[in-house]
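One structure, as structure tokens, below. Some questions next.
Here the complex is missing one protein chain, while the rest keep their positions.
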């Protein structure tokens, strides 16, 4: 059934005659594109092992990359958890990570402001660091009136972690605890 | 489960294909029910009545697994003479302190010895006197015949005797024959040859008695011998990719990595005391000192040494509940100035959303990190109360920073899934623009702060100056090396810095550093074990070479229980790990969850200490005495045995006790968090429960921006039965307004027989189903379910009650955008309650509880109250 | 910036950022101008009953949703049907009148019409194509299974022959050309009936036997009706009148037969009397009858002839537009498909 395109003339009607194909439902009607068609992941530079970012099941994903851009994201057959399957959210991961909804600059809303402004990442980090320092220094509690050590600030709090990596949660807990921030919470409480 | 974990559900379907019976108990008929053998519609919030009746059925019909129960649980332990049950006190246990408004668990303890819990509120057992605290469990008194009226088994039996099929009908609206069908199916499928499993999600946790829901299931499973055996267990289906990881390495206020408690201001004043109060003399927690010292070495490196208590005093101290809702209440009262929100969306996903936003309005600065500005980032301009004009952006002082985050495809790192499995995801492409990982954000923030505090002489700043904070920076964007962080978590020996391979290698003399003891071994031999991807077809069904599970790559906890006391498998069908007499060690498909070389016949000698107290038949090694707890002598704040209490806002009087609600529940009595009547509030006559659907994810930050998902579930909707629709003139596809005293929302209506009225105590109960994905920004918007819910929580874990509360529903789009968080109660709060008159949630002695602890006087005074 | 990140509107695009993703999937080039369904503008009415209690559950279906897709053809297709018919009829007359003394003018007129029909026709068809630039693909393959393929080739052939015939005029050498043209013409005027019949559309599939008759008969009527509008000599007039009379009677007859055949699937047949389709179909009947009536009036005035011609022509157009509309109407009721196929099978 597969058409040998090489020496058959380009016009499918001719090809029908050449193939002795009166009905013209199959190979003779193929276009060059169809004959050359391949799954796009075939040209991938590499397939990167990954894990679905949605729920807690932890389905395996394969991320196909070419020229620093994503070709496709699909399930990983090798995973003993998911055996290549993904749910609708997992199947939409491509749209999540390459979607046009993603904002690519830091946005800043000044006090009493009515709009967002774009500011450079480095500057934003400096500002946040200074806010942390000021609030921490202003709200530091060294001791309870009964003399118990507190060594903390209740002026700063943090929320989030269930969607982050273990390494990220670790650094958050490590840094914030050392800053004396105890109000560190995440979705596990919800 | 099919709704929110479809791929996990493939294994349930696999089991069904092999003949398993699938039972689904849910107020709604969901996609899970559609393929289940039995669907049992239950009144939201009545699960303990149902599960308690199972306990009663199992005991009274003698379906329990005697040899398992006698050897592996605390059924035979004798309980203090002073213990009194809810049977005797109309819904209260002994030890209620009307002054403090909480229990003193002393009378719940074992006779002759006070044990500390493996988890939960260990601090409860740090109070004086602590002489015998955690003493060698051999001092415990037992009755192996289980006949002593004060032994755990008899107490459990008495406690649940009144949980009959009739009570199930009265409390849950489930017909006795349907209940009995379930009970029989469960018991028939348990024993030597068969095991049954329970799966639950936040439908069990989000209640004022959430922890006790799960405890009841634990009792059922222990009685049936379904724990620690293949095909058994109680599975928590968690909703986020690394929510388990964020509990193990806790971004939670009350713990340090590896479930080590945060220092308590009142007593953990120095390392010595901290260790004394938190270690256990027996069981695995006797190893406690090794874990905290290794953690401090990991955090403060060479600055931590024996002479300075390994910098223990660098750690901040907690002085009560600093959990999410407490913090937000304090925020709303102006005590919190700065807030980091990292990949979470509390303005949608957290209860009483308008109070959440009130908190945000009172901040000085807010940092939000996500893919696109969420409702939390946009609270100042498009929130309902802003649209309503009750709040004006020009009057909100909060400074907001929105940082775009990197996707999981743009960074290296590990997730810990719901089965404790760590899996590494590799970076595929560079993050675009200024998008960065949290790792990058926190690391560079830390670097800046270290710089800012570099020359500070102030002792308060030493922790930052001495913080070990050197990680390799990769590439132009200076991304810290995630694997280096993982190496620190895994731990290494000192000074030679060799990677450790198991937590048993940890020491308390500062010769090891380990960022999270339960994760020790995840980078065994310096190899990233979490990145292992040996194909499933190239290994056995336990798949030990895929990723890495804590602890010790153990895939099933308590698996010692899969063998009988002599160490032989209970049955061939269910063999998992067993004692090999030749090799003199435990072996099997999995890594045994016990001391691998400890023979079954070992019994602790007199005066044994530490892990030597664990006998050869103890499967639950984290417990002080190595047994599974049918009865909880310590660790829980609301009683040793699960007891049915009604939700904070119920439609029913508690059919079992005079005490309506969990006496120890957390309430926030504030104008911006008003409650309905305890029950039978004519203004809010229907039961509501919130949930997710397959097509969207939690608060929508990862789904409501995706057209491929939005087209599948384009709009906020509520689900009601045809009967309720008839009662309220609701039309399928039309609009309805759902309201509580805290807020009103509009939604499309799906009228469906998937919801059905339940007849409870002769009244017809209607339930309203409310998905909570939607809110006011994104590509698919709608009103948020959490505009309706309230701050009220389980005392043990401070998790809110959003799975059962009362609402009103009417036809049409009538919602005002007013919110209690902005303008106070939308109706008179609890009419007839000002004088504490009927209906009341509490018995008189409980009513005296001051609401002060949580509520108006929050913020600093309240935060340090317990100190 | 303001507003940029507030409520992002619902979108029906892929929303994949070309900076991050390769857009090379099978349908990546499927061009989207407007969302298939915009919010607030339901493509299909909201379902307002309880799904499990759909009301008269006499015959089952899926929320009353159409089971088949509506024909997507626009006005130019029925217009072509008409033109093709005229072209075919004229081609035939042209051949038979060829070289006949006294019918010269008629012959050349017919050659003209045949030429016009076979050249304007394809233009109309092309206008309906989603991708006009690819109209030549119609001759890419020859598929005997596809009436449209057969028709395309015949139309192309007829077009060529009609052109040649036009050039050759009435010299004797043209005889073979016109003969061939007549053959092509017969196919062109009739195949459109087969084309409609060869579909899953409940109305058209149910009437696949009478449709060719109807189209052919109407081709005769249409041709003569159009010719009646021109000035003809007595002899030619007689030819046209005879041809027309037969045509009109045949058309009326085959319309009756068509309705009989259609009636076997009452759900589908109902479409012939519903909404736009009903107006056109009944219009077709009315104008045809009127045409016949006028031509039966005594006298031989040119005015009468033209009136009859005009009425019949309008009728012929209504017929073809009516058939298309009825086809669309018929699929809107899923029972038109289901009932016809389920002959009381009670499973």
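Just so it is clear, A, B and C label the chains in written order, and each chain counts residues from 1 on its own.
Assume a residue touches a chain if its C-beta (ideal position, glycine included) is under 8 Å from a C-beta of that chain, and two chains touch if they have at least 3 such contacts.
In this text, contacts and distances are computed from a predicted model.
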| item | value |
| --- | --- |
| Identity of the absent chain, which is to be given by its UniProt protein name, from "Rhamnose ABC transporter substrate-binding protein", "4Fe-4S ferredoxin", "ThiS family protein" or "Sarcosine oxidase subunit beta" | "4Fe-4S ferredoxin" |
| Which displayed chains the unshown chain touches | A, B, C |
| Given C:87, C:162, C:213 or C:284, the one touching the chain that is not displayed | C:213 |
| Selected from C:273, C:301 or C:341 as touching the chain missing from the view | C:341 |
| Hidden partner interface residues of chain B, rising order | 2, 6-7, 9-10, 13, 17, 29, 31-41, 174-175, 178, 181, 693-695, 707-715, 717, 732-733, 748, 750, 752-754, 756, 779-780 |
| In chain A, positions touching the absent partner | 1-2, 12, 24-31, 33-34, 37-42, 72-75, 82, 84-92, 94-95 |
| Missing-chain contacts mapped onto chain C | 10-14, 16, 23-39, 42-44, 46-48, 50-53, 59-63, 65-73, 88-89, 92-93, 96-97, 100, 102-103, 106, 125, 128-135, 137-138, 140-141, 143, 145-149, 152, 186-187, 189-191, 193-195, 197-201, 204-205, 208-213, 215-217, 219-220, 235-236, 238-243, 246-247, 250, 327, 331, 334, 337-338, 341-342, 345, 347 |
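Assume only the chains that are shown with their structure count from here on.
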| item | value |
| --- | --- |
| Chain located farthest away, centre of chain B as origin (C-alpha) | C |
| Separation of chain B from chain C, taking each centre as the mean of its C-alpha atoms, in whole Å | 68 |
| Whole-Å separation of chain centres (CA-atom averages), chain A against chain C | 52 |
| For chain A paired with chain B, centre-to-centre distance based on mean C-alpha positions, whole Å | 26 |
| Residues of chain C engaged with two or more neighbouring chains | 5, 8, 13-15, 17, 19-20 |
| Overlap residues in chain A, where contacts from two or more other chains coincide | 69-70, 95, 97, 99, 101-103, 107, 114, 116 |
| Residues of chain A touching chain B in the complex | 48-61, 63, 65, 68-70, 73, 76-83, 85-90, 92, 95-97, 99, 101-114, 116, 120-121, 124-133, 135, 138-142, 144, 146, 148-175, 177-190 |
| Residue ranges of chain C in contact with chain B within the complex | 5-15, 17, 19-20, 39, 46-53 |
| Residue numbers on chain C that touch chain A, as the complex places them | 1-2, 4-5, 8, 13-17, 19-22, 24-25, 139-145 |
